[in-house]
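Reviewing the structure listed below.
Of the protein chains in this complex, all but one are displayed in their positions.
In order of appearance the chains are A and B, and numbering begins at 1 in each one.
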Amino acid sequence: MSAPSTYEAVIGLEVHAQLLTRTKMFCGCSTAFGAAPNTQTCPVCQGMPGTLPVINRRAVEFGIKTALAIGCAPNALNRFARKHYYYPDMPKNYQISQYEEPLAVHGRLDIEVGGAARTVGIERLHLEEDVGKLIHEGALESAQSSNVDFNRAGVPLMEIVSKPDLRSSEEAAAYLKALRAIVIYLGVCDGNMEEGSLRCDANISLRKRGATEFGTKVEIKNMNSFRNVQHALEYEITRQTRALDAGERIVQETRLWDPDKSVTVSMRSKEFAHDYRYFPEPDLTPLGVEATWVDEIRATLPELPAARRRRFIEAYGLSPYEADLLTQSRALADYFEEASEGFPKPKVVANWVLNELLREVPGDDEKALAACRIRPAHLVGLLTLIEDGTISGKIAKDVFEKMYRSGETAQAIVSREGLTQVLDEDILRRAVDQVLREHAKVVEDYKNGKKAARGFLVGQVMKSTQGKGNPAAVNRLLDEKLPKV
Amino acid sequence: MAEPKISLKDVEHVARLARLELSEADKERMRRELDSILSYIDKLRALDTEGVEPTAHAIPMTNVMRDDMPRPSLPQEDMLANAPERSGEFFRVPRIIEE
Partner (left out) sequence: MLASLTVHELGARFRRGEATPSQAAQAYLERIDALDPQVRAYLTVTREEALKQAAAADLRFKSATPLGPLDGVPIGLKDVLCTRGIRTTCGSKILETFVPPYDATVVARLREAGAVVLGKLNMDEFAMGSSTENSAYFSTRNPWDLARVPGGSSGGSAAAVSADLAAATLGTDTGGSIRQPAAFCGNVGLKPTYGRVSRYGLIAFASSLDQIGPFGKDVEDAALMLRAIAGHDPLDSTSVDVPVPDYAAELGKGIAGLTLGVPAEYFIEGMDPEVKAATRAAIAALEKLGARTQPVSLPHTEYGLAAYYLIAPAECSSNLARYDGVKYGLRAPKARNIVDMYSKTRAQGFGREVKRRVMLGTYALSAGYYDAYYGKAQRVRTLVRRDFQQAFERVDLIVAPTTPNVAFKMGEKEDPLQMYLNDVFTIPVNLAGLPGLSVPAGFTRTGLPIGLQLIGRPFEEATLLRAAHAYERATEWHKRKPALP
């Protein structure tokens, strides 16, 4: 296989985000997840004869909001269009989407890969309706029949198409992460890739480095996580490189990523170029998006992930790694800032949030964070107890867990369980003396060079104080006494 | 005779797009009829429509939208009642992948 620098990968990503509206794009059915099949449908979203769509204003707002967050200009006029193809999950055998006049065009997203910053262009953002769910009786290849559930049909989707500016699988993953963080921050999508509320398809082609024309592009589908996106693209680059080196032509097709076998597989389909027969949707009016509406929406934009991340590094002195993790969702970033306000040692707060809190709660789950029993004020309370020496850091970790389960304050738990740290040097000195007496053999080992024996002795002292001995003092006293034994 | 506007191949292609099975006899008849209609329609070409906006809506309106307020969905039974074939709570369809 030729050296990696012979070919350049040209990648574009198409992301579909399910919008967090209460109702579907064109009817009043609920979008809630998990209902029994075909119970969240009506004549409109099932495409019954005689029905008509009506646009959900909030979906349009969410689209405009997202467009602004990714630097896209909302079009003064946008229009819905019918996209025709036959498939059993399509109630009308056309999807109401947008074609020549989408909601917004020409934006950009800044990403960082391996320390290098890049700007990725965004071609367009538009709205459309989701399709139903097919459950095949067995594998798709061999299934003799399939079952259709239309609950999902009609759920609002926002499609964001990047320009083919990405040049590596890492960049693709970084772009996807950044875009996901934004839609989560805006509250327009929950970003759940496993459940399918955020989906990603890729278009990838290779060309000789230095060439300006595009190679034949292949569409890749079924990548439902960042890792899968990265691996699938890596595989494709390898596959296409091998083919080109062998003088083969790349077939323009759609391939599915198989995460079990770690390969992309060609989708057998006779219609390799769909004729969607787009025309403007006659049942809907065009949407005139006025500057006043855009301004109203712009005023509701929160501080976006990239800006917040930068501020966390500068204002709080956090590392880029810490800032990345803390800004993965608005809820987590808010949590951190609120806690830091009450306990102005951001590094300490960051440490506890990233290590202890995230052990219990996913950092990008806004709902779970809002419901978490340890509120920022509670964390502040715990950290204060460590700071003023009431408890040791080790004990504090246990207390944290208890706080998470019970919702009590740190103070309440410490008081009730008598976890206050032993600072009294007399008590500690006596404990140390006792341990040194009882474990003379170990002391002997230590003096003979077995360094690990010291750890054992420390452990014994802590045990005799029910873990409440102040570690610093215990160590100091041990160090004082050991040489004298 | 004027050149035919639509060929048999065109008819087959369009029938596939429209998911309409046509017999050989149907295809030829359809070709003739469509040809005659398309020839009639051809008179439109003579009209100069340079700079004329297409009419998407006869009575122009914009910005008709609704609030994001839930309306009750129809009961599952109502929605499945017309199903030609069902499997419990689902609509059942035959094999999707062609041979």
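Note that a contact is a pair of C-beta atoms (placed from the backbone, for glycine too) under 8 Å apart; a residue touches a chain by one contact, two chains touch by 3 or more.
Since the model is a prediction, treat every value here as computed from it, not as a measurement.
Student: Footprint of the hidden chain on chain A, which residues?
Tutor: Touching the chain left out of view, chain A contributes residues 43, 46-55, 82, 84, 86, 88, 91-94, 148, 275, 277-279, 282-285.
Student: Touching the missing chain, which residues of chain B?
Tutor: 6, 10-11, 13-15, 17-22, 30, 33-34, 36-38, 40-45, 47, 49, 52-59, 61, 64, 66, 74, 78-79, 81-85, 91, 93-99
What we mean here is this: only the chains that are shown with their structure count from here on.
Student: So how far apart, in whole Å, are chain A and chain B when each is placed at the average of its C-alpha atoms?
Tutor: The answer is 41 Å.
Student: Within their complex, state which residues of chain B touch chain A.
Tutor: 17, 19, 56-57, 61-76, 79-80, 87, 89-98
Student: In the complex of these two chains, what residues of chain A are touching chain B?
Tutor: Those residues of chain A that touch chain B are 21-23, 27-30, 36-43, 46, 54-60, 77, 79, 86, 88, 134-136, 140-141, 143-150, 268, 270, 275, 277, 280, 282, 284-288.
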